[in-house]
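A protein chain is absent from this complex, but the other protein chains hold their places.
Going in written order, the chains are labelled A and B, and every chain counts its residues from 1.
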Amino acid sequence: METSIWHALLYLVGILAFAGLNAAYLGYCERKGAARIQRRSGPTEVGYAGLLQPLADGIKLMSKQLLVPKGVDGIIFRAAPILAMVPAITSMAVIPFSGNIQARAMELSVLLLFALAALAMFAILLGGWASGNKYALISSTRAVSQTLAYEIPMLFTVITVVLISGSLNLQDIALDQQGGFWRWNIFRIENGHFLTMWISFLIFFICTIAETNRAPFDMAEAESELVAGFMTEYGSMGFGLFMMGEYLNIVVAACLTTVLFLGGWDCPLGLIPGVWWFLIKIYILIFTFIWIRWTFPRTQIYKLLNLNWKILIPFSMVNLLITAVLIKVF
Amino acid sequence: MSAYWRDIFYGSKSLIKGMLITGRQFFKPVVTEQYPYETPTLPPLFRGHIELIGNAESGLPNCVVCMMCQRACPSDCISLGGKKAEGGKGKVLTSYILDFTKCSLCGSCVESCKFDALRYSHEYNLVSFNKDDFIIDLMKRLEEQNRCKQ
Partner (left out) sequence: MTVPISPRHDETFVLNLGPQHPATHGVLRVKLTMDGEYIVKAEPVLGYIHRMHEKMAEAGTFAQFMPNTARMDYLHALAFNHGWALVVEKAAGIEVPPRAEYIRVITVELNRIHSHLLWWAANLLDLGAFTPLLYAFDDREQVIDLLERVTGSRLTYSYMRFGGVLNDIDEDFIAGTRAFLVRLRERMPVFYHDLVTSNIIFIKRVKDIGIITPEMCRRYGVTGPVARGSGINYDVRKDEPYSVYPHFDFDVPVFHECDSMARYMVRVQEMEQSMRIIEQALDALPDGPIMAKVPKMLKPEAGYYYSAVETARGLLGHRLVCNGDKNPYKLKLRSPTFSNLSLFGEVTQGMLLADALAFLGSLDLVIPEIDR
């Protein structure tokens, strides 16, 4: 792949545009989706069917003052929202949107993604810590224990995929799954992997919900307990950046799920692969995120950790074992 | 141990069931009223703030200044003034001020009125930045209504 300055610039602009558009419009989709599930109509006033609502929200947030309360750690307080955005945007650099749309093909892109995902937790931790608010502090400690715990089963399930593909490169993993849904990791017929991989997929999906702090695992911003969690003291674009970071994390999680389990840009029937298949898949996953959020009550922190340590981790370990055996036997 | 497996099985089942219910609702039409574009029809008994009833012919208030409404009001929000009728017996109403900021819409005034002089208005769009806007002169309101009728 050529690495001229134009190539880098093109992808920089492309990724920023994709990220910005998603961060803005997923908020709109969330509100519309929630409204439809609840038999309401959601935003309708700004633009046709409320389509300019994200713009209006953005202008409103930007015109507000970023209030830094007395007694907070000013630098960290201001840096945390930026830190919420940066890892999510950076992760997009290694995601293969299709066979030839990828900013940077890296041999260890899976590792890089998980390193960046772990970094996203820091934004919550620092934001909550610097706020000097008790609710924010409780929220950030919750977020850390939750994210740390859920990384374990997540990595176990990713190892099963890596074992099957024999590569840590997302591009290779996706290429390995081309040629119809029976070759996708979730339904893989070859070696009988479909027996365990759907469980891997479910575990991975649950973990992404927990990692991105989405309901029903939104311990960190449980609004009926912690007011707004780590965002309690944030207003203006500080709040806006946290929200955008949250949506970008969802996009990254959906992209990763698509590449690891759903064949990336492959057509389900093995016909014409392309970037549109990738986009369809990630938006179906994102819709499921929204759907889940607006259906279930929130779990409680200990129930959440119980689910992780008692169900997800044993299941993912057994899954890893079976997958390894299947690969060895066949 | 069996409780563990039962939780996983029935738990997943209940989650899927819940998702299907909300998923079905996603495709159904909305049930809310788009307020400024669609307005609700108020039931005939709706209790808004009070207003005076004008005589069908003359348009003058039916009120005979018996002060029953003022006495019935639990929050002292009605104050009315009257004067001796010219050349006749009884009194005529000169001012009827409703302090809507104190009103609790209980309807005691309308009930206490024996002369069919008060009724509930159907006005519910009441909003202002100024408290004085809710000290309503009902005589003026009646005059405006009469003017609209003509």
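Operating definition for what follows: a contact is a pair of C-beta atoms (placed from the backbone, for glycine too) under 8 Å apart; a residue touches a chain by one contact, two chains touch by 3 or more.
All of these numbers come straight from a predicted model, not from anything done at the bench.
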Which listed residue, A:Ala215, A:Met231 or A:Leu326, touches the chain dropped from view? A:Ala215
Selected residue (touches chain absent from view) among A:Trp6, A:Tyr48 or A:Tyr302: A:Tyr302
Please output the residues of chain B touching the missing chain, sorted low to high. 7, 10-12, 14-15, 17-18, 21-22, 25, 31, 43, 45-47, 72-74, 104-108, 111, 120
May I ask you to list the residues on chain A that touch the chain which is not drawn? 34, 37-40, 134-135, 138, 141-142, 215-216, 218, 222-225, 227, 294-303
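Convention: only the chains that are shown with their structure count from here on.
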Centroid spacing, where centroids are CA-atom means, of chain A and chain B in whole angstrom: 50
List of chain A residues in touch with chain B within their complex: 33, 35-41, 44, 291-292, 294-296, 310-311
In the complex of these two chains, what residues of chain B are touching chain A? 4, 8, 15, 18-19, 21-23, 25-32, 34
